[in-house]
Structure formats: structure tokens, C-alpha cells
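Only one protein chain is missing; all other protein chains are in place.
For chain A:
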Amino acid sequence: MNYIIGAFKPACNVSITFSDGKSRKQVPLKKENGQTLMVPLFKSQENISGKISIEPVQGKKVQHNGIKVELLGQIEMYFDRGNFYDFTSLVRELDVPGEIYERKAYPFEFSTVEMPYETYNGVNVRLRYVLKVTINRGYAGSIVEYQDFVVRNYSPPPSINNSIKMEVGIEDCLHIEFEYNKSKYHLKDVIIGKIYFLLVRIKIKNMDLEIRRRESTGSGANTHVETETLAKFELMDGAPVRGESIPIRLFLSPYELTPTHRNINNKFSVKYYLNLVLVDEEDRRYFKQQEITMYRLAETS
């Protein structure tokens, strides 16, 4: 064994296990390094309980000024990397200062934790939940261990869910009326709709429906807005004439969508839009964007 390397090795192994870890649903989470790993899934107001075991490296003792576990809800802006903003922070002290000679386990429990925001991995912002165990060792540097978990919150179907119906056009050139059956869609929903052509004087080549995500971070002058096109779905091929109506049926399940987030802790917002794009034969684009609200519907199964 290499003692020099050993000297920098943590003096102990810290592991965090959840009490219902085996039965709890695991979901993939993308790490910063691009890897995905499976982590447990929680929702707001659940009890988060488990066990933290600390096992000193063989033949060593761990001297500490106290051990604690924190449950943190953090928002990280990428332009301000490494600087976390904790919007939730709960602490449980696990041990008074002392020494650990052998493997020791500490049960912990955060009951009915308020986690209003969902885990989110965006272009410029990340919202994560983590359990953080700290073995405080004063001058020797604390030993810290993290365990990520994912939070998803489910919404009931909205009581009011109007369709989106609108007539748009360019004078004497193109008039269309489109209709989406709802304004609020859950993540596995289907967008049903129709486009009526009231007037067509241009030679349309095709028509697509795009799903766009607009993520805005920061506030005031520092606002960053990032728009991604998550789906490009061809609705029509060829040039319609007046009076044609083109059906829309777009299944949302194949796309990686999240619920709409509005002004999360004054830090960021994520909004979704349906963008109807008509392209003419000279590749000019005519489009109309409509916001839709995405929500997560409790999975029945």
C-alpha cells in the first residue's frame, strides 16, 4: 500500500442510504461530467429518512468536532459556477464532538420536507436537491459526502384548460386560423389541433410545429434568455389552398420536457411555446408562437 497516497485518502468511508431505498423509484440524473446515474425520486412533503454510516479506514480513528447532515435545495447559475444559492436548508446534528474507532451508523429523518421546486437541469441553470454529510474536523478539514436525489412534483389536471384558438395572417397574403385543444398540457399529453387556411396567396412548401423551451435566468439587466427547439414536427407537406384544414396530432412523450417553471425563487423561469412555422418555396418563414403551460400529471401506474 502506498502510504503517501494513503495519507490523502479520506480517513473514513461515508455512505448514505435511504430507508426505503430498495423500493423507491430511481430516475436518471445527468451529472456535470455528462454521466447519468440513477438516483431516488422524491416529491414535496415526503419524509426523507435513512441511515448514514461512517467507517474509519482500517486501524485509524476519526476525531471530529461534530457530525451533521443537511438537506439542501440549491440553484446554480452557470455563469456563476460553483456559487450555489440555497433556497432550502435543513440540518440534523448527528453526533457531538468525539472520536470514531469503528463503523458507526446514524439514522436520520427529515419529515414532511417542503420541496416546492422540481429538480431542473437547464442550459444556464441547475436546480438540485442534495443530502450533505459533514464530519467537522476543524483544522484537518472536514470530510463531506453528498447524495443527490430528484424531486418531482405532480399537479392535478387544471380545472380550467381552455383551447388556444387564433386567427393570424399577413394581409392579402396568408390568413390562417389555428386551434390547439388545450393551453395546458401534461408531459405525456397529445396536442390535438387544426389549422384552417382562410387565404393562401403564397406558395407554401411545408408547415412544421415546433416545441420551444425558453429559459430565462437572472433578473433585470442581467437577464439571460436561452431558447431551444426541442421538437420539430412536420404537419403539412405541399401547398394548401383556401379552405383546407390540416390536422395536428403531436405526442409529447418522445420529447424531454419539464413542467413550466415560473420565476423560481426569483432566479429563473422555464416556459414552453408552440411555434407554428410555415415555409414558402423561397424558404421564407412565417411563424406564430403561443405559450403553453406544461405540468406534471401524477402517473397512474
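The rule is short, and it goes like this: contacts are C-beta pairs under 8 Å (C-beta built on N, C-alpha and C of every residue); 3 or more make two chains touch, one makes a residue touch a chain; residues count from 1.
Here is the rule we use: contacts and distances are computed from a predicted model.
A chain of this complex does not appear here, and its UniProt-recorded name among "Origin recognition complex subunit", "Ribosomal RNA-processing protein 7", "DNA-directed RNA polymerase III subunit RPC3" or "Vacuolar protein sorting-associated protein 35" is "Vacuolar protein sorting-associated protein 35". Residue A:235 is the one among A:235, A:257, A:276 or A:294 that touches the chain missing from this view.
When you scan A:26, A:89, A:245 or A:263 for touch with the missing chain, the hit is A:245. If you put the missing chain back, the residues of chain A touching it would be 204, 206, 231-241, 244-247, 249, 251, 253-254.
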